[in-house]
Each structure stands twice: as structure tokens, then as C-alpha cells.
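Report on one structure; see the data block that follows.
Apart from one protein chain that is not included, each protein chain of the complex appears where it belongs.
Letters are used for the chains, namely A, B, C and D, taken in the order the chains are written, and counting of residues starts over at 1 for each.
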Amino acid sequence: MEKTVTLQDSGAIDTQTLDINIGPQHPSTHGVFRMNMKLDGETVVSLKPVMGYLHRNHEQIAENMFYLGSMPYTDRLDYFNSMTNNFVYALTVEKLAQIEVPERADYIRVIMSELTRLVNHVSVTGFLLNDLGAFFTPVLYAFRERERILDIFEEVSGARMMCNYFRFGGVKYDLSGEALVAIKDVVSRFPKFLDEYEKLLTKNEILCMRCQNVGILSPELAISASITGPMLRASGVNYDIRKVDNYSIYDRFKFRVPLGKVGDVYDRYYVRILEMRESLKILEQALKEIPAGEIMAKKMAPFVKAPRNFKPPLGESYARVEAPKGELGIYIVSDGTPQPWRYHVRAPSFINLTILEDLCVGHKVADAVVILGSVDIVLGEVDR
Amino acid sequence: MDQLFVGIKTALLSMLGTFMPDWLVTVHSVLISATGIAIFGPLTMMYLTLIERKVVARMQNRLGPNRVGKFGLLQPVADGIKMLTKEDIVPYKADKLLHLLAPITIVVPALMVFAVLPFGRGMIAADLNVGILYFLAVSSTTTISIFIAGWGSHNKFALLGAMRAVAQMVSYEVPMVLSLVPALMIAGSLSTGAIVAAQAERWFAFTPWGFVAFIIFYLCGVAEVNRSPFDLAEAESEIVAGFHTEYSGMKFALFYMAEFMNTFTISALAATIFLGGWHGPFLPSWFWFLLKTYILIFVMIWFRGTLPRLRIDQLMGLAWKFLLPMALVNVVVAGFWYMSSGVIRTFGSIACLVVAFMVLTALNRPYVPEKREYTFAEN
Amino acid sequence: MIIPLEHILMFSTLLFAIGVYGTLVRRNLIGILISIELILNAVNVNLVAFSRTTALSPDTGQIFTFFVIALAAAAAAVGLAIVLALYRTSRTIFTD
Amino acid sequence: MTELTFIAQLGIYAMMFVVLAAAVAAVTLRNLFHCALALAGVLIGVAGMYLAMHAEFLAMVQILIYVGAVMTLIIFAIMLTQRLGAGDVAQNNKQSLFGAVAAAGFVVTLGGILWKTPWPVKEEAVTSSFSASDLGESLMTTYVLPFEIIAIVLFAVLIGAIVVARKDAPKGAEQ
Partner (left out) sequence: MFYGSGVLRGMLVTLKNMIQSYFCKPEDGGLFTSQYPEKRLPEKERFRNFPFLIYDKEPENLRCVACDICAKECPPKCIYIIRDFDTDGKPLKKPKIFDIDLTVCMNCGICEEACPFDAIYMDHEFEISGRERQGSLLYHKDDLLKSNEHFHKIRPTDAAAIDTRRQEDEAKKQAVKKEPPKPPSTAS
């Protein structure tokens, strides 16, 4: 934790505002992100987030790359859930080029994105506890379940985190028999783990003391700052893109959207736990109804072997997906050539981060770190 | 087996006595027990670091250090060598004298406290008749050494950490002393040996007031040692590493040693006063003492493996608004328990304590978790 | 008592003299408070010495010392509170 | 057993010397923090003296109250009133010479008187054992009134200190 401290020394004991910046090294495990804080004693007076340390020029590269070439780059956007990033890129291009996705591919896509939602929410609650000071135990319980799901991703797509599994018009490999069995096994074991996880955390007095009524986000501020995802739903606003857009085949599944009431750190934590239970419901239904059939649209067959001469028609398209962190969208303008003319990613973490100051002012230093943990950002997506 | 160590010591003394004047023999007896402690102290510290890492690892479903030595048994030796060889950096404008003085003044009290612990029947280094007061006095001097560490390392955050640690230790000392009062009152004397003798047929922890006093004493001990739920002084997520930010190499090892020895002494004292010291059915007395102490140390490590950290104002609130009144009520209940007898004694005291607990939780409304309900949208 | 009484009395007078010197000479208010602590400790040593060797009932000296310690702590508390208030108003705690 | 008492005497004289040296340091050192630590040394030395005079309870109380609480107060005061690492300002005012002379004169006169007067040392008082329990009993029986008064005094001091040192002092005092 790099500390550059400038002490405004005004002599009198009580007016000493301390200018700290919780530096880019490790503001408690959230990547390279700096918070410039002015402290009066323990309470935060002002907070300026400083980002851009992990900017890799993803959008410019995508404009000089074939369409399929930037699919592996989308894995690196929010490196915690690469499947949902691929999903949104595939959806945008399919909307652009009017490609019909076969049934089985759609089911596989839904299963994969719900599995990433489990991985993300379980790790985020773990890291939140880590910011609170629990010495890595919740994180390691979360990682035990995450390992099982990452093994499935490896078996299905070839890589644990950088899956590069979706293709325009379907998916790259088919879901083999024992992969399906492994997924059923994970999904059946997850609720038992979740109950134990909740027994460890939800009623824990210290967690309640540290999280309740801390960093309260009012629904009006959330809507005006276009916050999306669990943060928005924790403040009580009912907006889940799976229900609003009904993209892909989400309308076939019966699931509910949990909403909080107060909108503080505790609500954000608990809404994520409830969302995990809903995802499990979707997974069970999807695993039951998955049909046989081929996994790649007929229209895209010639481009499987020659991705470079895939030229979507002229035009623009924007598709969005309920990523675990919020509304993740990709906007593409194509000029008929195999390279997109304009490529832009709407990153939920970046937008959820803009209100960090309003949440943190007035709280203590310890709370600022916890609020940052509850906002759940991944720097790959914030800086792109 | 019970008097094993005492036997060894008397044998040694008689062997020495043959060719030495008797006053030199008494000096030697003091020396022998002193070296016994000087060996036992750092040894427990080394293996406590290993036990802690192994136990927390097992709680997290992983193995813990097992590369160095058979089951990782040589890990503390490896850590020790690493600490010795690490370069010892003193910050530029820091006060050299203070920077050196702090680790010494924190380890000395940690070792001095061992003198008063009754390891077994007849195995107390110095059975002072002000034993407990000696323990409190010595453990209160560590506040100064934390200040010296904070001020000596000339770093704004070390100072902030030191201020926080001292405020925490001072405010947790009061309920700690008050939670000891009922035990001393019933045992009738300050010396640890007498207290253990008073618990021959009934351990204090099994009496209602003893149980509450034990919990309060144990929580305050954990806070005094800056461990787990109260380890705000070295909260990595907030300020860097508290008062020992600027220390490295052997000086940091001394801080580390002091912390673990304090863990041992606090648990040992809790075992002595509330869990009947070395009383136990048929196993040798010193084995019972070590067993109880290590169980309490396991509970401390268990805290560390599970509980998140308290914020500074909640920490203070807990000490002044919850533990202190609870300890005062406990003193009254212990008096009532001592005076009365029979059924009304136990039920009266239990009822009184439970009522006090309820009233206090009601009074501390902002800290008690509130019920939360969540709606589910169907559309 | 292992050592004769006169030696202890000499020791406490020396301590007392150092305390007096400190109070007279020190510019810093806290320095003066420290010297006052020295004086009180010298007095306590005397009290305990007398109670151990000459007094009719041994406890009077010790009880007296007990109260002196308590009051000295109280005095230090109030003194330092005043020092803080003084520092806040006049920015320095030097007596001249 | 005489060798033991000889060693003990040696120890006590050494402790006396150390305490005096620490006292001189506490009074003359330039850096105030070092003075405070020297004072801590003096206090622990004095507690050692009590032990030498078989007053264990007093020694422990002295360490607990002085070293535990008063030293913390002093160090807090030093930290709040001094900027981190401010230069060492001259600590002694001009009358240091006169002060030394006055103190030396005081020592000479009192020392002379002390040395000559035949103190009525009673043998049985030296050997009588006086443990913490006797102290407790006398506190509760003969000296119970001062015990209660000291409680009230401490309570008053508690409130007084807080009111005086309160951070948001009334607007008038603030510049």
C-alpha cells in the first residue's frame, strides 16, 4: 500500500485533515485502482477514484481486428466471468448479421452464463468478507466451489478463465455427456454449500454491525447514475435485463428477481446470495430441457474454417446482457468490411464506480474499503 | 509422573548442593526455574506460529505448511532463520534509541509474566501473594512500548496505528480487571496458587458468575493481545501494518514473539483463574494445565479463522458500553452467590445475569443486527 | 530491613532535590509535571521506609502512600487536561 | 545467609543509583519523549525500592497506576502538543544555575540533619510481615472514610479533565 502523505499542518490539533491515497498496489484485492481520500481523523471528507492503470486499448484493437479475432479479447474484459462477455459479443454480431442460433447452443449459452454468475457472486461475497477482515476463510470456501465450476469450463471450452467458447451463431465445441453429468453434480451440491455459507455469514453479528446502514444508495441516485445489477436491485429498483429484454431463451425459464429495501452493503451482499439461488433454479430447468441437435448455425458454416472473410452487412447494433456485475453491452458499427468500424463496450463496473464518493463520504476509512468491496468492480472491465 | 519436573529440579539442586555453599544453591534454584521459563517461552512461541498456520489452514480445507521438515515441524526454525537474516532497516529520521527500545520493552513484560503462572502442582516460578496484580501491572506496561514503537518509527501511519492500539488496550484493561475481581473475591487471595487451590472441587467457570467473568476476561484478553476480531492495530485493509510498520528482521520477530507469548500467557491465566489451573482427574498436573491453555489458544486461533474485524468505534463501544457494565453486574452477582446458598443461589444469579444481558443488548440498539426482509419480483 | 534507614532517607532527599530542581528549571509545562511526579515518588519512598522501620502500626505509611499515588494520578490527569487546553488556545506550552 | 544479604544490599544500592541517574536524565534531557521514558525508568526503580522494603502490593500498584496510566497520559500529552519530530528546543530557562545551587543547599542541610538524628528503629517493626490482606482489612476498617473520599475525588477529576480538554471547546476559546 503505497502511501504518499502530505500533512496539511495547520498547528491546531483538531483541524488536521489527512490526505491519504489508498494506492494502486492492493486496495484490498480489487486490482489497480487508487482512491484519493481526505480524512478528518477517521471519517472520510472527500474521495476521488483514480482509474486507468489497466487500460489496454481493447476497443481500438477491436477496430483493427477481424470479428472473431476480438472474441478472445472479450474474455479479458471482466476476467471473472468470461462466458458472459463472449455471450454479449456473440449476441451483438448475431443481431447485426441476423444469424439464427440453434436451440441446443442457446441452452448451452444460458447454462454457461448462469454458472459464471454463481462463480462471480460467490467470490465477491468472499472478497467482501476479506475486506472486513475475516482472514481468507470465506474466500477459500467460495474458491472451493469456484474450482469445481472452473473445471467444468476447462472441460467444455479448453481454458479455466479465458474460455473463448462462444462463436457467432453458436458455440465452438459441443457439451459432451460427462460434462453434462459434472454440471448436474455441481448444481445439485451448490445449495447445500450455500446454506453452510449463509450459516457462516448472514446472521454474523460482526458482519451485520460492519455492513448494516453503511454506504446507503438511494433508488433515485441509483437510477439517475444509471447503476445496474445487484447494486440497483439492492436499493429496491426492479430492473433485471433477463426479464426486461428476454434475450436468448430466458423467457422459457421461471425465476424471480430478489430486491432489497435499504440499499446498504448488507443488502447488496444478501441480494447476491438470493440471486445465486435463483440462478440455480434456472440451471436446473435448463439442464432438464436441453435438446439434442447441432451447435452452430448453418449460415456460419463457411466461416468456421475462414473467420477472416466473415463480413456482416452495413449497419450498427447494440446488445446487452445481465452480467453478474450489471448491464454489460457491446455497440458495433459495421461498414461491411471484415473489421468493425466502431466497437464500444458499456462496462457496468465503470458506471457503478462513479458514485463511490457519494456512498463513502461521512463514513470511516474502514467503511470506505468495505463499500468498495460491495460495489464489486473488476479493473479489467473498468479500464478496458 | 505428576511431580516429574519438580523431581528433576530437586535432583539437580541436591547434586549441586554437594560441593556448593547453601546460599549458592538457593541462587541456583532460582536460576533453574528461570532457564526453564526462558526455554519454554520462545519454544511455545515458535510452535504456536506453526500450530496457528496449520489450524487456520485446516479450517479452510487446505494443508498448511508441510514442506519444511516432516509435517512442517521445521517451519518455525526456517522462519526464525529468515527473520535473523533479514536486513534490519531503521527509517532515516527515526529516533534510533526508541526504535531499538520498543521491541525490547515489549518482549520483556511478555516473558516476565511467565513467572507467575502455576504450571503444575508446586511448579510456580515465583508464588507471589500479589500474583494477579503482578500480571496486570506487567501487562499494562506494554502500552508504553507500543507508543515507543509508534513514535520511534517516525511514520504517520505507525503513529496512527499506535494511537489506535493504545486506546484499545487502555479501554479493554478496565473490564479485564473488573472481570477478575469476583474470582479474587471468592478465592480470597491474589496469588495464583491460592486461586487454583480454591478451585479444587469446583472450577470457577462452572459457577454462573464465573462463566460470565471467564467470557469477559477472555474477550478482553483477546483485545489486549490485538488478535482477531479486535486486531484493528494491524488492519492491513485500512492502514498499513499498524505500529510495527517500520520494523523488519529481528526486531519484527521480537514483536511477533511478544504477540504469541502474550497469547499463551492470557490463555494460561484464563485457564488458571477460571478453569481450575492444573486440577484434573488422573493425568499429571502440568499436562492438564498445558491442555487447558492450548484449548484456549485454539479458540483464539478459531476466532482468527472465522470472524471479521470490528471497526474502531464499535470496538470502543463494546468495551465501555457492554463489557464494563456486564463485569460490574457480575461482581454484584458473585457477592450474592457467595452470600446465599442452595437453589435460589444458582437460579437467582443466572436469572440476574440473563436479565442484565438482555437489558444491555437492548441499550446497545445500533450495534444489534436488525431483521431484514427481501421482496421477490415475479415479472 | 536489609539496608539502614538513613541510606533510604538520603536517597529520597536526593530524589526530592532533583524533582525541585526540575520544577524550577524546566521551560516545558510537561517537563514540570514530570518533575512533580518525581517529588511525589520521593515522598512515597520516605513514607514506606518510615512505616517499615519505626511506626507503631505498619499499615499507616503504606495506606498513606496508596492514597498519595491515587491523588498523584488524578493531579497528572487534570494537569495534562489543562496543558491540552492551554496548547489549543496559545499554541505553545512553554512557560516563558 | 550473610552472602545473600550482601548481594541484596548491593542490588538495592545499584537500583538506587540507577533511579537517581534516571531522575537526573528525566529533568535535563532535551527531547521530551526521552524525559518521559526516563521518568518511566524512575517509577519502575521506585517500585523496585518498595519491593526491597517488602511492600509488594504497593510496588505492583505503583507500576499499574503510574507506568500503566500516568505514563500513557503524559505520552499522549507530548504527542498532541508536539509536531512529529519537531526540533529540540532549549528546555531549560535561564535560572538553571540558581536552581542547582538551591537544590544542593537543600540537600546539604536536610542530609546533615538526617544523618545525625537517632531514628527510633524498632526491631519487631522491621521483621513484622504485612501482606496485602492486612492492607485490605485496614483500608476497609480504619481508613474507610478516606477510601470513599478518594473515590469521589477521582470521579470529580474524571469529569473535570474531560470538560477542560474537550475538543469542541466553546467557540470563545477557538481563534
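Following the convention adopted for this analysis, contacts are C-beta pairs under 8 Å (C-beta built on N, C-alpha and C of every residue); 3 or more make two chains touch, one makes a residue touch a chain.
This structure is a prediction, so every number in the text was calculated from the model and none was measured.
Contacts of the undisplayed chain with visible chains (whole complex): A, B. Per the touch definition above, the residue from A:40, A:100, A:196 or A:251 contacting the chain not shown is A:196.
Checked against the full complex, the candidates A:32, A:45 or A:304 give a single residue touching the omitted chain, namely A:304. The chain that is not drawn here is touched, among residues A:40, A:100, A:147 or A:251, by A:147.
When the omitted chain is restored, the residue from A:22, A:51 or A:68 that touches it is A:68. Residues of chain B in touch with the missing chain: 55, 58-63, 302-303, 305-307, 357, 361, 368-369. Not every partner is drawn; the one left out touches chain A at residues 65-66, 68-73, 137, 141, 144, 147, 151, 154-159, 162, 164, 172-173, 196, 199-208, 304-308.
Rule of thumb we're sticking to: only the chains that are shown with their structure count from here on.
Averaged C-alpha coordinates give centres for chain B and chain C that are 33 Å from one another.
Centroids built from CA atoms put chain D at 63 Å from chain A.
Listed for chain B are residues 156, each touching two or more other chains.
Shown for chain A are the residues in touch with two or more other chains, namely 12-13. Of all residues in chain B, those touching chain D in their complex are 21, 23, 26-27, 93, 95, 97-98, 101, 128-130, 133-134, 136-138, 140-141, 143-144, 147-148, 151, 154, 156, 159, 163, 166, 170, 173, 189-190. Of all residues in chain B, only 56, 59-62, 156-157, 228-229, 231, 235-240, 304-314, 367-370, 372-379 touch chain A in the complex they form.
Within the complex formed with chain B, the residues of chain A that make contact are 1, 3, 5, 7, 18, 28, 42, 129-137, 140-141, 144, 200, 203-210, 212, 238, 240, 243, 256-262, 266-267, 270-271, 274, 364-367, 369.
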